[in-house]
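Here's the structure, in structure tokens; my notes come after.
Only a single protein chain was left out; the remaining protein chains are all shown in position.
Right after this comes subunit A.
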């Protein structure tokens, strides 16, 4: 299907923040019981020279920083694969698939 508004925002913000040489944005919401059009669970593959010399934790923090507002809002889960261009060239890979959903969102305690 066509990319929804959150997918477009994710793409735009990651592009602006990290100038990736390769970027994939995957909407996994249907895998987590989301209705059509849901945008809650995403996976991103970001290939950027900005990650050089950074440990995985630091790379993921850069990605999170770019999406801070979304992660405080509708973006409930974000799988991240963060590679330098050198890594990507030696091991081109698809975004690893999301682990199967176990339905947790349906069992949240809600306030009031």
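Keep in mind that, in the parts below, a contact is a pair of C-beta atoms (placed from the backbone, for glycine too) under 8 Å apart; a residue touches a chain by one contact, two chains touch by 3 or more; residues count from 1.
In this text, contacts and distances are computed from a predicted model.
*Asks:* Leaving aside the chains you can see, what is the UniProt protein name of the one that's missing? Options: "WD repeat domain-containing protein 83", "acetyl-CoA carboxytransferase", "Embigin-like" or "Glutaredoxin-related protein 5, mitochondrial".
*Replies:* "Glutaredoxin-related protein 5, mitochondrial"
*Asks:* Which positions on subunit A touch the chain that was left off?
*Replies:* Subunit A touches the missing chain through residues 32, 56-57, 60-61, 64, 68, 71-72, 76-81, 96, 98-104, 107-109, 111.
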